[in-house]
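A single protein chain has been omitted from the complex, and every remaining protein chain is retained in its original position.
Moving on, here comes chain A:
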Amino acid sequence: MTRRRDGNRGRAPLVLVLPALVGLAFLVLPLVGLLARAPWTTLGTRLAEPQVREALRLSLVTATLATALCVLFGVPLAWLLARVPFPGVRLARALVTVPLVLPPVVGGVALLLVLGRRGLVGRWLDDAFGVTLPFTTAGVVLAETFVAMPFLVISVEGALRAADRRYEEAAATLGAGRWTVFRRVTLPLVAPGIAAGAVLCWARALGEFGATITFAGNFPGRTQTMPLAVYLALENDPQAAIVLSLVLLAVSVAVLAALRRRWVSAP
């Protein structure tokens, strides 16, 4: 006797359906609330306000710079973790993921302790080059890089592990050294993984709050990014907070759409 795999397997039990619906509502309702309370009529003028534009510009610039830094250092790091069997590779892999689970505020404090004026590296940077990072736009970029890099490393390392190593062997038999193999074979093969990682990275950097406010402060035009502006506006200008939140929501949806084929669609 064969059993039908599809077809009627009985009703879904309410004990599962009810909490599922509550969970769904909990996730969706706040977004609905945001859309319902949005000042749609004055949206254009509010977006054009200098404070909003300044925060938006700063966010886009710093998130993009942070993503560039993540790619520049994260891709080689992912390659090292995936391809070079050095002692302590497992520990290194675990350490890379720490910023993922670390509360961002703690990340900000840690950055201050290392890169602050009296920090381990910061003191030397100040003495030798007169470079100060905390409470500057560069500090924003660093804070965002710190929290976003693990996303890129994990994504690219996964792509490298999934890539067929034999293409690299084929390239080697054709006379390609390791750098040429990386540049002309490995990199193109994992390009989709890098792109996905970079998008994720960028979205994370754009939303960064805790590490940024701790390490870089909240100075309009210099370190006040969108999330910081939202938080501040909530006190004295709730309408502006809603508008800024809408912009961030739109960006998130755009990122989701960009990565749709990669993560959201179930097999």
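What we mean here is this: a contact is a pair of C-beta atoms (placed from the backbone, for glycine too) under 8 Å apart; a residue touches a chain by one contact, two chains touch by 3 or more; residues count from 1.
Here is the rule we go by: contacts and distances are computed from a predicted model.
Asker: Select, from "Beta-hydroxyacyl-(Acyl-carrier-protein) dehydratase FabA/FabZ", "Ubiquinone biosynthesis protein UbiV", "ATP-binding cassette domain-containing protein" or "Lipoprotein", the UniProt-recorded name of the complex's unshown chain.
Answerer: The record names the chain that does not appear here as "ATP-binding cassette domain-containing protein".
Asker: Please pick, from A:Leu115, A:Ala171 or A:Leu248, the residue that touches the omitted chain in the full complex.
Answerer: A:Ala171
Asker: For the chain that's not shown, point to the residue among A:Val96, A:Ala110 or A:Val185 touching it.
Answerer: The single option touching the absent chain is A:Val185.
Asker: Name every residue on chain A in touch with the hidden partner chain.
Answerer: Against the missing chain, chain A presents residues 164, 166-167, 169-178, 180-181, 184-185, 188-189, 191.
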